[in-house]
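Every protein chain but one is kept in place in this view of the complex.
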Amino acid sequence: MTEIFQSEIIISEISNLLKDDKHVAIGAASPIPGSAALLAQEERKNTNLKLQVTILHSQKFNNFTDGSRELFDASAQGRIDTFFLGGVQIDGQANINLVGTGRYPKLDKRFSGSFGSALMYFVVPKIILFREEHTPRTLVKKVDFISAPGISPPNIYRPGGPKYLITNKALFSFNKKKKNFKIEKINPEFTLDEVIKSTGFEFKTNKNLKYFTMPSQKRIDVLRNLIAPKVLNFYPQFAKKLWFN
Amino acid sequence: MTEIFQSEIIISEISNLLKDDKHVAIGAASPIPGSAALLAQEERKNTNLKLQVTILHSQKFNNFTDGSRELFDASAQGRIDTFFLGGVQIDGQANINLVGTGRYPKLDKRFSGSFGSALMYFVVPKIILFREEHTPRTLVKKVDFISAPGISPPNIYRPGGPKYLITNKALFSFNKKKKNFKIEKINPEFTLDEVIKSTGFEFKTNKNLKYFTMPSQKRIDVLRNLIAPKVLNFYPQFAKKLWFN
Amino acid sequence: MVNFTQITVKDIAKEVKDNCLLGIPADYSGVPMSVTIEIIKNKTKGLRLYCLPLTTIQGDMLIGSGCVNEIETAAVTLGEYGQAPRFQDAIENSKINIKDSTCPALHAQLQATEKSVPFMPLRGILGSDLYKNRNDWVVIDNPMNNSNTNDEKIVILPAVKLDILIFHASKADINGNVQIGRRRELATLAHASKKVYVTVEEIVDEDFFDSELKAAATLPSLYIDGISLAKNGAWPCGLTDYYDIDTNEMSKYAKAAKYQETFDEYMRDFILQNNYSNI
Partner (left out) sequence: MVNFTQITVKDIAKEVKDNCLLGIPADYSGVPMSVTIEIIKNKTKGLRLYCLPLTTIQGDMLIGSGCVNEIETAAVTLGEYGQAPRFQDAIENSKINIKDSTCPALHAQLQATEKSVPFMPLRGILGSDLYKNRNDWVVIDNPMNNSNTNDEKIVILPAVKLDILIFHASKADINGNVQIGRRRELATLAHASKKVYVTVEEIVDEDFFDSELKAAATLPSLYIDGISLAKNGAWPCGLTDYYDIDTNEMSKYAKAAKYQETFDEYMRDFILQNNYSNI
């Protein structure tokens, strides 16, 4: 069997999380979620449950025609099942910080900004938090700045919110009522103890803790032969580094 | 000189009212204002002050591309200088009624409805009220239903409002401060007394009262040779009756 | 041949349930007359019509046929062919409820749903009797300090979500995308509707998204629940680049609709000899 890259395993895991979706949207700077969504779409091509994938930074995979506000409008209308958000920091209550570390506004380290998170996190039913780096620096007890909160009081309109968090070490689910993460799957290269040590917040452990599933050779073939060339179109740097170097 | 139709004289008079405009818009069921605007546009074709004419019910003379809300948005933005409104009834305070006569909602006689008047009357700087029929039935003391009010208190945003009222008998100007109409021009076929008798509200008379200006032969030629065929495209019934029967 | 399940005009009409809130496009936006006839044949009752922003023969026929319970609109008119007689009769004799509105309010209420906000502000309106008769509209003090108008009062309008929208368009592509051209109010209507059905003159063997120009004129399939072919589907109304309004038929209708008896007679003929194919 050919060597399987770390990123490909995560792509495969994310792809599994999309199985009942009808429409997945991919925002800025999300090559791994984008690849995962296109993979799921390809694998369901000949089934009754087609998957629509909208990749904002692509011409071809963007079926919106009402300008760049349409993603937000369509999401608020409840037409997008899954969206991905990242975070410079993510904390145990699923608050995300895309703005920077230190004391706002004069930050120690400024990052890009909150993008559409302050609406998307509220309205898309299945938000998957994705951050490759899994360290006490990224998964923190409390974020320095809340770009978008993980939970909201009942007098705030909030049909959507966090469902999963996936990193290069583990997959977590989020429990809205208990306001905490539970580990679901672990990268076989790490122990649970190692994951606990690299996580700045407490999370619930799982008696049925599973390992990341190795993608089948068939899936890897689909990914490399059919998906990679598509990704090259709109995330050229990422695709070149992973598949075309 | 050829016979000049009553409607052509009114078209010519309206055309004179558009002289400093940059953009005139024409709404539903307004063949006479539409003809007047196209005439003004044609006569200014080779000057520095071009006139843009938007006729909503035309494909060719409609330069909007944002759907049917664009007229209202563009007007609210202050981009339309002149718009026309009619009325089943118009009263001495320039209130207009497009809904019907009698006691709302069970009216004696129902008409089409208020269209966009309840916004347009507030935001377009020069609203020209146009109603061919000039009788105590159309120009009334008080309208039965206010589709849009002629004046507003200072805590209402209102950059626009009524400037003129033109009928087949007379042209009036409206004074916003004094909240009344003043007669400016009269159709030479009528006396001032006749106009007063056919008007249900009191208006200010004018020492310098003028007659409707007969359009020059040149203007009539432009109207019949160049404008009439255009009007035929989007107000076929009107154009056929007036010019092509 | 096409990558979506084509349905019939009858299928679409069946989706229009009694008492539903039905989106009605203006005369220039593609009037779905072929489906309208089927709705009338189905004896559908209690419809609430939401016009963006007005209706002509479609609304008048539905009202005259007893399908309508309520109408929210800025106008009902036959345009150059005069007033809408069945509408007039229904109002003058209190046969239907009316929510008299104004064009920009009808747009704004759908835009609120498009953005999933509970309301939209709109200027104008105050001082109009429209406001007096709408208990779903609210006046508030402008909470912003950015207005030049002191103590400004402003109307806010509720978000309105349609149960179903039906319109007629020129073309669908093989993937069920529909060409709407400049008729972007159809996009707003679709965004604010639970279900959207479209009749088209033709289905073309291409994907509009393969061309940036065509894509710009497209309502994407993701908002569309079903498409039916219906040649002359807007007749006797017109359709941009396809056919003009049928002036003879409109004059005939305007005359017939003056009285309920002559309207009923007209409708019997109209239904029998209808001009649509692919029903």
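Labels for the chains are A, B and C, by order of writing; each one numbers its residues from 1.
Here is the rule we go by: contacts are C-beta pairs under 8 Å (C-beta built on N, C-alpha and C of every residue); 3 or more make two chains touch, one makes a residue touch a chain.
Model, not experiment: these values are computed from the prediction.
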Chains in view touching the one left out: A, B, C
Residues of chain C in contact with the chain not shown: 104, 108, 115-123, 136, 138, 140, 142-144, 146-147, 152, 154, 156, 158-159, 179-182, 184, 212-217, 240-241
Touch list for chain A against the chain that is not drawn: 28-29, 56-57, 59, 64-69, 72-73, 76, 98-100, 104-123, 145-149, 152, 154-157, 235-238
On chain B, residues whose C-beta touches the chain left out of the figure: 23, 52, 59-60, 63-66, 72-74, 76-79, 123, 157
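Just so we're on the same page, only the chains that are shown with their structure count from here on.
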Chain whose Cα centroid lies at the greatest distance from that of chain A: B
Geometric centre distance via CA averages, chain C-chain B, whole Å: 28
Length of the line joining the C-alpha centres of chain A and chain C, rounded to whole Å: 40
Geometric centre distance via CA averages, chain B-chain A, whole Å: 58
Junction residues of chain C, two or more chains touched: 187
